[in-house]
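Removed from the display is one protein chain of the complex; every other protein chain stays in position.
The block that comes next holds chain A.
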Amino acid sequence: MTPSCPPSTAEAGWLRRRGGEIALWLAVPLAVALFLPEYYLLATHVAALGLFALSLDLLVGYAGLLSLGHAMFFGIGAYTAGLLAVHGWGEPISGLLIAALVAGLVGFITSFAVVRVQHLAQLMVTLGFGLLVFEAANRARWLTGGDDGLQGMVVSPVLGLFEFDLFGQTAFFYTFVVLALCFIVATRVIDSPFGLTLEGLRENPKRMAAIGTPTAARLRQAYVFAAVFAGIAGALMAQTSQFVALETLSFGLSAEVLIMLLLGGAGHRYGGLVGAAVFVIARDLLSDLNPQYWQFGVGGVMVLVVLFAPGGVLGILRSLRQRLLPVARTSTAKAAPATPATKGGAA
């Protein structure tokens, strides 16, 4: 795919590293539009849930924070965008930003409590906040519609140009572009010194504290960051489906997004996206047959993944590549020229 000659400048190095990735990001929406236009709705779900799983990856995979209540931010984002659209603020992009802001604010407030505790207590505190918000939304029927969901959203055209159509074309491209922008931001954050700090905190918080990292502050920042992304994902889901279900706040969704992430491979930028794609497509295929097949199947896959493929789908691919290709291929993204015998198989 990429030429194997040594890069001459930093620019070429960047293109070499990211070229395949950029091609992939252009090819996927094109492929959906050309070959699978009847699956716009499904692809939109994958993109929104993929962004949601990516936001959880920042916490779980990179910062090593545990969360069983991440759907709280997804749901808050969805309800914020939904309520705005119901009450006359149908402009989608500003709705998205406001939803991100609200989710981030709630993330900021709760982050102090979440970072204070570890292990089981952290699982329980995040779970507890999630359940509290769920109960609040369930009881506030006058505002949220309770378990009937929030209905009557009117979303204006994107940028005043692209009307949300029946086939979901606009919805898909809108969601995909937002996902791509968020992914670029997430990549920058992960590659930054801040991202490296988070990985250090995951590996050994005591040592990070010893070398002078303000550990609690860094973890809180990661938590707020993940909350903002999850809020955007929820808002996308609400705007594209023009409906908000109470389940967007549920413990079930928090568990599902965790499953998606671990299925794809936590601690990897693409883990959440791959996991969301596999999960959503499999559910679409299997739950048509029988809901119990789906539940038994997803349970069985989770068990098998943990036993035999701890790195998820991406972990399997990585070990396959290491087994099939010579050792030298595994050292990717280095400026040093690789062995001459490199053919295809971009990183």
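Everything below uses one rule, namely that a residue touches a chain if its C-beta (ideal position, glycine included) is under 8 Å from a C-beta of that chain, and two chains touch if they have at least 3 such contacts; residues count from 1.
Following the convention adopted for this analysis, contacts and distances are computed from a predicted model.
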{"item": "Options \"Amino acid/amide ABC transporter membrane protein 1 (HAAT family)\", \"Alpha/beta hydrolase family protein\", \"Peptide O-xylosyltransferase\" or \"4Fe-4S dicluster domain-containing protein\": UniProt name of the undisplayed chain", "value": "\"Amino acid/amide ABC transporter membrane protein 1 (HAAT family)\""}
{"item": "Touch criterion as defined above, residue of A:Leu41, A:Leu131, A:Ala216 or A:Leu317 at the omitted chain", "value": "A:Leu131"}
{"item": "Which residue of A:Val155, A:Ala222, A:Ala266 or A:Leu314 touches the chain not shown here", "value": "A:Ala266"}
{"item": "Missing-chain contacts mapped onto chain A", "value": "60, 66, 113, 116-121, 123-125, 127-129, 131-132, 135-136, 138-139, 251, 255, 258-259, 262, 266, 292-293, 295-296, 298-303, 305-307, 310"}
